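To keep things clear, I will list the structure first and then write my remarks on it.
A protein chain is absent from this complex, but the other protein chains hold their places.
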Amino acid sequence: MKKHSNPTKERANLSVDIAGIKLKNPVMPASGTFGYGEEFGEYIDINKLGAIVVKGISLNPHSGNPPPRIVETAGGMLNAIGLENVGTEAFIKKKLPFLRKFSTPLIVNFFGKTPREYKEVAKKLSEQEEIAGLEMNISCPNVKEGGIAFGIDPKRTYKLVSQVRQVTTLPLLVKLSPNVTDIKAIALSAEEAGADGLSLINTITGMAIDLDTGKPKLHNITGGLSGPAIKPVALRMVWEVSRVVKVPLIGIGGISTARDALEFMVAGASAIQVGTAGFTNITIMPEIIEGMKDYLEVNGIIDIKRLVGSLKVPDNPKN
Amino acid sequence: MKKHSNPTKERANLSVDIAGIKLKNPVMPASGTFGYGEEFGEYIDINKLGAIVVKGISLNPHSGNPPPRIVETAGGMLNAIGLENVGTEAFIKKKLPFLRKFSTPLIVNFFGKTPREYKEVAKKLSEQEEIAGLEMNISCPNVKEGGIAFGIDPKRTYKLVSQVRQVTTLPLLVKLSPNVTDIKAIALSAEEAGADGLSLINTITGMAIDLDTGKPKLHNITGGLSGPAIKPVALRMVWEVSRVVKVPLIGIGGISTARDALEFMVAGASAIQVGTAGFTNITIMPEIIEGMKDYLEVNGIIDIKRLVGSLKVPDNPKN
Amino acid sequence: MHQADVIVLYNQEVAHSCYKMRFLSSEIAESAKPGQFIMIKAGGEFGPLLRRPLSIHRILASEGAVEILYKVVGTGTRLLSETKKGDFLNLLGPLGNGFKINTDLHAAVIVSGGIGVAPLLFLAEKISEKKIDLLILLGAKTKNDILAVSELENLGGEIKLATEDGSLGCRGLVSELLEKRLGPPGSPVSKIHCFTCGPRRMMARVAKLSKQYKIPCQVSLEAGMACGIGACLGCAVETKPREWENYFASQPHYQRVCKDGPVFDSDEVVW
Partner (left out) sequence: MHQADVIVLYNQEVAHSCYKMRFLSSEIAESAKPGQFIMIKAGGEFGPLLRRPLSIHRILASEGAVEILYKVVGTGTRLLSETKKGDFLNLLGPLGNGFKINTDLHAAVIVSGGIGVAPLLFLAEKISEKKIDLLILLGAKTKNDILAVSELENLGGEIKLATEDGSLGCRGLVSELLEKRLGPPGSPVSKIHCFTCGPRRMMARVAKLSKQYKIPCQVSLEAGMACGIGACLGCAVETKPREWENYFASQPHYQRVCKDGPVFDSDEVVW
């Protein structure tokens, strides 16, 4: 990271631009950990966030998996919520009215069980002017093709993203799964297919067993690992992807402090999302924003954008 | 898990058979965390272990990566040792004499930079009668094919394992990398190519950044994540693989307690390896062995083999 | 509802592996309703990642203090039990909906199993304050697991005990006490409400009895939780869909224990 002296003690500029969405600061919640905003609204000032990101929406409502749905692991947790959501229609009618009250841009995470569903949801959401951008979750099983996730194969990713691209002019973020051999290939496919930005990472598939009952701890058997445990993997993937794509990245995975957040930006993320950490500390996002500001000012960095991708490695052209 | 009453309080039978190697108990060190045995020999009774597994050996000595080579993360650590080892010849001359003193079977982990090297090492090691089995690490970059790891592609895996299979009659374990989209496909390829057993998982690639210097914390930039943080991922992969292959599995990843070890066996492992946990507690392996025995006896399970793959899920044929 | 570091005033073992803790929080003391809970971060920075949900056991309004009653079952509760007077604990609360005490309620029966008494003392106090007739049925495995008896006795209502091993009160299940009390099926038991908390199977039995006798019954459910505020959907419990919720069609219907509960009408729950 380049340090610049800041004798006049200006306040650091934390604003960033993600795929045309202007953010006051790079900090936003991770989809599925912030409900539809209402739940956290009682505790924090949503206007202070960089963006709002809501629980993944599908065309029709889903009731999700039977419990138990969550289990704690070392430095992390597994969840198998099963994509429970109210569906596009109810989201627009019942959830949007609350969300439109804020000056903070709204990013809607969505998914489908078939490419058609993906397109339909994207289309319907794009008609809502309160929505600043879409985040497309491609880690879902494709029911048409035997339940294998869309986002684990570059070709499938390309096809799906292209189709969605055609139906929306909103900034389109594609959220990548870490459960792949080469996340760069998936990222490149998504970029080529028209993604305006990439969010990474989603959860890593894991499992927990209750020895005393001999059963899995989650009804769904496997679940997605999140939290500090996955931070090193997320950071590596952000760095790998940042070296091959041109679109901006949103770094996600185990971010719990301002330093974590800044590390992701040094690795190449233009913004970050906070998920699991919000469960332990409900005011973590405002705290991270303040902490980032303080760090930048103490170190004389007047604009956070200078940090993005500044990792000092021998072959980094950004240094 | 099935419980059986054990009124006579027999001591539980912990012995298992892995690919023809008879183990007193299912507990062994993970390659690279136990040196060449000498280091731990001062602290624990090596004769009590199920097997000895040594640091990965290559044809020629490797001096490894420049430091820093390790860094701690939440619930885990990253290492980028860079496969430092004394080479096959020095291993046989200088390290085997110590290792042959024990009644515990010796499993030698090895790797190569080319298929030829893999074969040569396997051949040389197979001539040593002290060696009970080989564990082939296929997560190494293939220098001939542009540095892409052998073990991330089913076809490459099949080819490499077949070639090694031809040069050794020793029990051949193949150690799988978790950095893949579908570990089942790699496992099936290795089995088909003649592997007698599979060890999983190796480390997950991760990264750590020093915010204050703006540099990666490891000289090698990325490293392998191990420790409790990865246990849920390892457990999931053992379970997934156990459902598609017939050869025995060795479960590895974050095992730190007897309960952890038993959970891996319930998931489908016939034996387990302990790596990172040995750094915090040097006597962890004897403690795990005792703890497993106690657990089995308290629960009236007279033979540990009954636990293997006993996970209670609706479609498990083993229940 | 707020998140704060609170100071511990008291933390003692009150029965085998059961602890009572008191801490200062005028915010919670002023606003909490019976049946609500708090989410505590056990062990501080290096404890387990997630908060642990614990019911509000009692409010000491004059001191602005709050009591919880908890059983050590794992790492979080063990670390909590090691907390000392003067230590700080981070918590979030009060959370959840709490029990509803209808204004026209004449008589209430509280059925508690084991540590399930935790939220029920607070409830019993509120019911007593309203001069509603109160019968308390306390059940547990053995006499060592019967908790909070003296506090409940102070309220002056009737208390019946049952233990599975017969070491205190009747031998048997607390639901049998309830059954005995309700008389032969068909007996008229009007305007009684039942409130229960305890092991799920016990609550299921109480729910079934209540249904038989047509007594409204409120149950306080448990579920593993991550956020405690309704944001993560981790604490789902299956319930019967209300009519207007038929858009879920053939899918099961879930509610959040943390936000829609933890107290549910026993009729709603799919047992």
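As written, the chains take the letters A, B and C, and residue 1 is the first residue of each chain.
Rule of thumb we're sticking to: contacts are C-beta pairs under 8 Å (C-beta built on N, C-alpha and C of every residue); 3 or more make two chains touch, one makes a residue touch a chain.
Please read all numbers here as calculations on a predicted model, not as lab measurements.
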Since one chain is left out of the picture, which of the remaining chains does it touch in the full complex? B, C
Any idea which of B:D17, B:D45 or B:E72 touches the chain not displayed? B:E72
Given the contact definition stated above, which residue among B:G87, B:G194 or B:G300 touches the chain not shown here? B:G87
Missing-chain contact among B:F40, B:F102, B:W239 or B:Y295 belongs to B:F40
Since one chain has been left out of the picture, which residues of subunit C touch it in the full complex? 43, 46-47, 79
Considering the entire assembly, which residues of subunit B contact the chain that has been omitted? 32-35, 39-40, 42-43, 55, 61-72, 75-77, 79, 81, 84, 87, 90, 227-228, 276, 278-283
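Everything below uses one rule, namely that only the chains that are shown with their structure count from here on.
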Grouped by touching, with subunit A left out, the other chains give B | C
Taking the mean of all protein CA atoms as the centre, name the chain whose own CA mean is closest to it. A
Averaging C-alpha coordinates per chain, one finds the centres of subunit A and subunit B separated by a number of Å equal to 34
Could you state the distance in Å from the CA-based centre of subunit A to that of subunit C? 36
Can you compute the centre-to-centre distance for subunit B and subunit C, using the mean CA position of each chain? Integer Å is fine. 47
Which subunit C residues sit where two or more other chains touch them? none
Do you know which subunit B residues sit against two or more other chains? none
